[in-house]
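For this view, one protein chain was removed and the others were kept in their places.
Moving on, here comes chain A:
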């Protein structure tokens, strides 16, 4: 068998083998049990609580959790705007890069606090090292905040009736220190020894062997690259993200970076199983996610390895696959794997240019973000999946004529209303945004923000809003998106798409947690069975197909038929 395919299979197996023990560890962290990290982090966390006047033993209900989450995010927003709009004169700016314009700073700040990391700029020329390090701070804390809300969900799903769901600051800080930090540090060390820069020196001017004079951008990159992968952030140090040979020097670093994309998201699923002592439920969720993921992955690998049909017709050797926008050291299969993982998990880092993917591969990357629950982002992937479970429970309940229940709690009108609103928000933001931009560019062709004509141009806009609304951050980067329209519209969409899908599921879980616990009986719909898994998958397929099929038909599907 081809070594590229073997490598892809090995990478996926290693990921699973690491995710299961990590899930067990995460469950222990959130349950407040002792772990081997206590020695290092207990004193540090105690100090932080003391300085911040936080009583980490104080139990919060779901509303208090959300207030704490939103308050700290507002603080982050102002801090980000302040730094990005003043970085030009702040320290650590050896290349003399300028401060950001207000609209770009608005977009960038929101992009990083929402764990999106959509980048309407190139790191080499638009950020000082101080700006980069500040963004790295958001990569830790936004991922930590997402994981903290997943911990609230865990706490709410327990078999009991209570409004006490743990302490937000404790979940948040432990996620950052005990989970994100150690993994990031290991990855950063691997990168540094593979040739990724970690220096405060500025650009280096060199003369090439052939005699051209060029410059090479550097910086404290390794630290940031590690957390952008581990925290499903995706905002790279260099403009082209992990396609850059300093950001991702070889096949091994690529494997390490690929593994860290879904690692914690998968581990959280197993953590749920250990935490609730419902391992079968965790395996059901994992299986549904994996089936969905493979449905996107397998055709994408096939299509990319097969090459661009329009170039095949020119009669050259396409054995390497579709290589436009790809790096030789990764090859087509590993690039396709990354493209699907990064979009399914809301990561948004890239190791090849998605704009140059063959049309249907581009569609599968968009589908991954439109579903946004096959592994999904840090914590929020599980919340999105929870919404699909609630809808599936409700529909199954109607089909068999029983009151819908999930884990011993009755699901009633109020919860269903919230679930439907949360689900509908995502297609609404994506389609409304794309429709408005399509209209604008039709009326004002002089805006000229499209890099490609025809169906593919439409796909560029559809992808951008899909990415913003999925809090993903990758792009069809040909789109000229550093304009006030794109900066502001994407900024608003990222904000809504981050917080409403957190508030909704936490509200549902919080309301359910306060309800009376009904022990399982013969009439209970069992959530941890294959039958129910199929049901969830069917609900996802139907809802997402109904929402997005027409838009995909106008973009990637039409493009596919035009060049096939």
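Just so we're on the same page, contacts are C-beta pairs under 8 Å (C-beta built on N, C-alpha and C of every residue); 3 or more make two chains touch, one makes a residue touch a chain; residues count from 1.
Heads up, the rule we're going with is that contacts and distances are computed from a predicted model.
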Answer for the undisplayed chain, UniProt naming, from "Glycosyltransferase involved in cell wall biosynthesis", "Carbamoyl phosphate synthase small chain", "Potassium-transporting ATPase KdpC subunit" or "ABC-2 type transport system permease protein", is "Potassium-transporting ATPase KdpC subunit"
The one residue from A:252, A:298 or A:530 touching the chain left out of view is A:252
Missing-chain contact, candidates A:48, A:428, A:447 or A:499, resolves to A:48
Answer key for A:185, A:428, A:447 or A:517 versus the chain not shown reads A:185
Among listed residues A:37, A:82, A:198 or A:554, the absent chain is touched only by A:198
Of A:174, A:426, A:456 or A:498, the residue that touches the missing chain is A:456
Contact residues on chain A toward the hidden chain run 3-4, 6-7, 10, 44, 47-48, 51-54, 64, 67-68, 71-72, 74-76, 79, 122, 124-125, 133-134, 136-137, 140-141, 169, 173, 176-177, 181, 184-185, 188-189, 192-193, 195-201, 203-204, 206-210, 212, 214-218, 220, 222-223, 226, 238-240, 243-246, 249, 251-252, 255, 307-311, 314-331, 334, 350-353, 355-359, 451-454, 456, 459, 476-478, 559, 562-563
